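This view holds just a subset of the chains, kept in their places.
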Amino acid sequence: MQELKDTQNEPDDRNLPIDRVGVKALRFPVEIKDKANAVQGTVATVAMAVDLPHQYKGTHMSRFVEVLNAHGPQLGVRDMSAIPGELLERLDAEKAHIVIDFPFFLSKPAPETGERGLMDYQVRFEIDATREEIDFVVTVEVPVTTLCPCSKAISARGAHNQRGVVTFAVRFEKPIWIEDLVQLVESCASSELYSLLKRPDEKAVTERAYDNPVFVEDLVRDVAAKSDAQPDIRWYRVEAENFESIHNHNAYAMIEKKGGVC
Amino acid sequence: MQELKDTQNEPDDRNLPIDRVGVKALRFPVEIKDKANAVQGTVATVAMAVDLPHQYKGTHMSRFVEVLNAHGPQLGVRDMSAIPGELLERLDAEKAHIVIDFPFFLSKPAPETGERGLMDYQVRFEIDATREEIDFVVTVEVPVTTLCPCSKAISARGAHNQRGVVTFAVRFEKPIWIEDLVQLVESCASSELYSLLKRPDEKAVTERAYDNPVFVEDLVRDVAAKSDAQPDIRWYRVEAENFESIHNHNAYAMIEKKGGVC
């Protein structure tokens, strides 16, 4: 192998350090332990990058994949936490950046009949690490029902409602369950969603939504207020996007907590 | 140029004719004349293919792009109709297949205030041609409001509703305006969508939707019934998909007219 030239290792004289270099769009099986203590198998899309000092021509892309593979055929959450340190070591870097996206499933009972069904939520772990510090952001995308307060107030009957999605990113003091982030968001919507609803359940969620109208503005404020009241959440950014049932465009709102980043 | 080997033109002995070969995902500006006689500039994604007899190794991909370019910097609907014949000629083929997708805009007045706004609809032209015959399918994707009849019937107040999309493909006896296909679909929904609604308009569409509940099943049946009653429409396939506001999955229905293809 020594006869093969190592182009990446050659010196570079452009005097330009690179902020991030690595791999993207790599799919990998992962295992997540949920609050019910069960392990669920799911599939992640992974991006990994490090910085590159100005004096090197290139990074060694295969080492990123080796670091990932070293944890066996399925990546656990503990493995994910170890990867930044391993990348810094293996690639002799100062900064590592990892993004892991995956669908997460929760079994939920329907509100009246109690029939259970699986709901899926997209989750993102984003990790920035140096040898001294690690910054961890967890993001959950929670689909919800939103019913328009204005439409309800001005209409003789009915009110437009729709599916919306809340994108809730947090930094925390101590680890937080994905389930708890989902639950915090769902408690602020006109109604949460279910995969399985029988007629008594459909009646219940319809009436619950009608009784709890929220604008995207209300939704992000309520998530923000509940986050402010939760001492474990140090920072958050909450976005709500409604796939309006009366328009072909979306309504959007966002609040980001000032401070709390480091 | 003669010294450059023409690999595509070499004989092939695998004895396997190719059904379709060509280019895909090419973006190109187009001009569509609308019913109001105005010309709107929009952007298409184009796919073009021909058959290849068993004795040739390859087609000449650049000729597809030349045929497209020959019509100048913007493609009109008349140009689109000419392309299949030009491909057959230029590529010495028996069959040509062209798909052109583009967003189309309609200015609509809001139902009460009359304020105008632009709605966008995705349109597809799909053309299959031989030297003797041409088959033309026009498809419009029409976003609509659907309000659930079951939810309305069983709930003490409100009813879940959502954005849905109707995909309506037709073959016709004589050319049909995109506007008329859109209007046919919109007349079957709980409500049509608008880009601009003031409060009196929002009240009107909310109440209209509540007064006209439709399942996806009703929607495809009503579009089918109106199409059956329209002598210019020879064939249709109508699909409805609801982005359910109470689920994280979609409801779907489809009717395809038997016969009428040739």
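Letters A and B mark the chains as written, and numbering starts fresh at 1 in each.
Please note the rule applied: a residue touches a chain if its C-beta (ideal position, glycine included) is under 8 Å from a C-beta of that chain, and two chains touch if they have at least 3 such contacts.
Computed from a predicted model, the values in this text were never measured in an experiment.
Every protein chain here shares one sequence; 2 sit in place, and the complete assembly counts 4 copies in total.
Just so it is clear, only the chains that are shown with their structure count from here on.
Taking the mean of the C-alpha atoms as each chain's centre, chain A and chain B sit 34 Å apart. Remark: chain B residues 119-120, 143, 145, 147-148, 150-151, 154-163, 191, 193-195, 197, 199, 202-203, 205-207, 209-211, 243-249 touch chain A in the complex.
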